[in-house]
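The structure follows.
With one protein chain removed, the remaining protein chains of the complex are shown where they sit.
Chain nomenclature is as follows: A and B, assigned in order of appearance, with residue numbering initiated at 1 for each chain independently.
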Amino acid sequence: MSYALELKDLRKNFGKTEIIRGVNLAVQSGERIAIIGPNGAGKSTLFNLISGRFGPSSGEILLNGQRIENKAPYEINRMGLSRSFQITNIFPKLSVFENLRCAVLWSLGYKYTFLKFLSGLKDANDLAEKYMAMIRLDKKRDLLAMNLTYAEQRALEIGITIAGGSNVILLDEPTAGMSRSETSRFINLIKEVTVGKTLLTVEHDMGVVFGLADKIAVVVYGEVIAFDTPEAVRSNAKVQEAYLGTHSAEEHAGGH
Amino acid sequence: MEFFIISMLNGLSYGLLLFMLSSGLTLIFSMMGVLNFAHASFYMIGAYFGYTLTSLIGFWPALFIAPFLVGGCGVIFERLTLRKVHKFGHVPELLVTFGLSYIVYELVQLIWGRTAVEFTPPELLKGSAFTLINNATTGLQLIWGAAPAEMCSAADATVRIVCSPFPATRAFMMFVALLMLLSLWLLLTKTRIGLVIQAALTHPETVEALGHNVPRVFMLVFGAGTGLAGLAGVIGGSTFVTEPAMAATVGSVIFVVVVVGGMGSLSGAFLASVLIGVIQTFAIAFDYSFVSVSKDLGFQLSSELQNNSFLKLTVSQVAPILPYLFLVLILIFRPKGLLGTREG
Partner (left out) sequence: MKSYQFKPYNVGRWLIWSLFAIVLICAPLIFTSNLSGTMLAQMGIAIIACLSYNILLGQGGMLSFGHAVYTGLGSFVAIHALNSITAGTSQIPVSLLPLVGGFAGIGFAVLLGYVTTKKSGTPFAMITLGVAELVFAMSLMFSEFFGGEAGISGNRVAGPTVWGISYGPQIQIYYLIAIYTFICVALMYAFTQTPLGRILNAVRDNPERVEFIGYNTQRVRYFAFIIAGFFAGISGGLGALNFEIVTSEVVGAGRSGGYLLFTFVGGATFFFGPIIGGILMVLAFVLLSELTKAWLLYLGLLFLFMVMYAPGGIASLIMMNLRAAAFGKLKQIWVSYLGLFVTAFVALIGAGAMIEMVYHLQLNSALGDNLKFMGISLNAKGVDSWFGSAFVMLTGLGLFEAIRRHFLIEWGDIQIEIEKEIKRRETA
């Protein structure tokens, strides 16, 4: 069986500090995985390793059966993996529409051409319009990205991530800093835009996790201590031990 | 043999001068993220202040006062100008220092004129620190100070004696540079303010959160960096030449030093300064070109090849571009720099 994403004994050290200590994970195509764990467990580091921001100290990462560790981010993206960032990472001086159009250019094969006009690229423009409508920012089409509200910028962040048409999507704390109502709206948005794709999301908000994920991976001190359906993880003794107090507090406080 | 030793020492002293400049540059860059394009301008101001102060109060007092004056100028500039553009990002900061270098160049010419001024070293440093005498019969000898004439020429014409003096100014330059290096190291590692600076080098916000006045620390570091450049200026200006073009000649070399050594690395800057200083000094001394070497080796070159201006170039003529060639090579084969850690 070929997995969409596979991590084999992945390790990462920064100097002498071991951050990721042998992570094994196998994600099937179309699955929605939530990655949870206490702060400092290494969740963002895992994303950085998978998306190519830096390379692992040892171990393998396979995307649709092909090894991608130590490849450059653009190579990994071209092979079908996209990620969003916890701290909004958009193009501030371009408009909303331009942001999305940039995100679709490579996947449509336009590469580095300077012999075509952007206004004439019907497929790119239509695709950008489509995603803009999907993330509900069509009314803000020509607004500069830096002038959007925080939640709108997060939506744009997701938009840029999915616009390339990648099949494996990594979302790093997509609802960070949002209010209750914004979060629930956002979850529906994420569900809509990732239909049929493989999704991995780092989350702290348990409401989000249980509403969105098919399976949960619990990362503690750089290792995956549990990888199972939400109910099974909930009742997992090791997870309860690691989360003692934190989990119930999160449930009551609603994720903040 | 003595040629090698003297050249090596000359190269080391020049390299140490480069390090005096590039260390200040690296400190400022590491700490504030600003690459001070006008750093060599502060070097030049130091030389000119030294010149004026020397004519007023003598060399040795000038040596102590001029760096403080230059550091003061640096502090004023940081306070008035650099701080204002800090919020715009690193490119405007670089542009502001670029503009300053223009202005300083014009002001210096305005105040001191367009030709070189006579900034001579004091009496104490005018002679040689020591002289190496290579006597064909008695071998290599070292004499402190200048060698008397009789020792340099033999009565018997067949005995070959070569006297190689090492200028006191150069020795003094090495002395001051090493002293400065030592005190810098001691300051950074052994004192409390040094600890704060080291912390602020990588985590300025945390240091500020701990209650230290980081903008003030920045101002002091900028002042100290430019003051060091001023000190180098007093020494360099009296040893070499003091003229408006001196900033440009040394300016581009120290940027090469910083990139080759690895941006943000003091030890890298040291290594690169010494390397470039030594290589360039040796290169200037060599008068060999491809054509002359092949002649010496007995190869016959066609007259066309002999007249080719590329092959006719002597190593000494190529010497000025060696640092830049070095830069290009490092970028191709080791873009991080020799000892670089930061990506800049």
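Points to keep in mind about this one:
Rule of thumb we're sticking to: a contact is a pair of C-beta atoms (placed from the backbone, for glycine too) under 8 Å apart; a residue touches a chain by one contact, two chains touch by 3 or more.
Here the structure is a predicted model, which is why all the values come from computation and not from measurement.
Among A:Leu62, A:Leu94 or A:Ala176, the one in contact with the hidden chain is A:Leu94.
On the side of chain A, the interface with the absent chain consists of residues 51, 72-74, 77-78, 82-83, 85, 89-94, 98, 101-103, 105-107, 110-119, 121, 160, 163-164, using the contact rule stated above. Summarising the interface, chain B meets the missing chain with residues 29, 35, 81, 84-85, 88, 90-92, 94-96, 98-100, 102-103, 105-107, 109-111, 113, 248, 252, 255-256, 258-259, 263, 309-310, 313, 317-318, 320-321, 323-325, 327-328, 331-332, 335, 344.
The working rule: only the chains that are shown with their structure count from here on.
For the pair chain A and chain B, the distance between C-alpha centroids works out to 50 Å.
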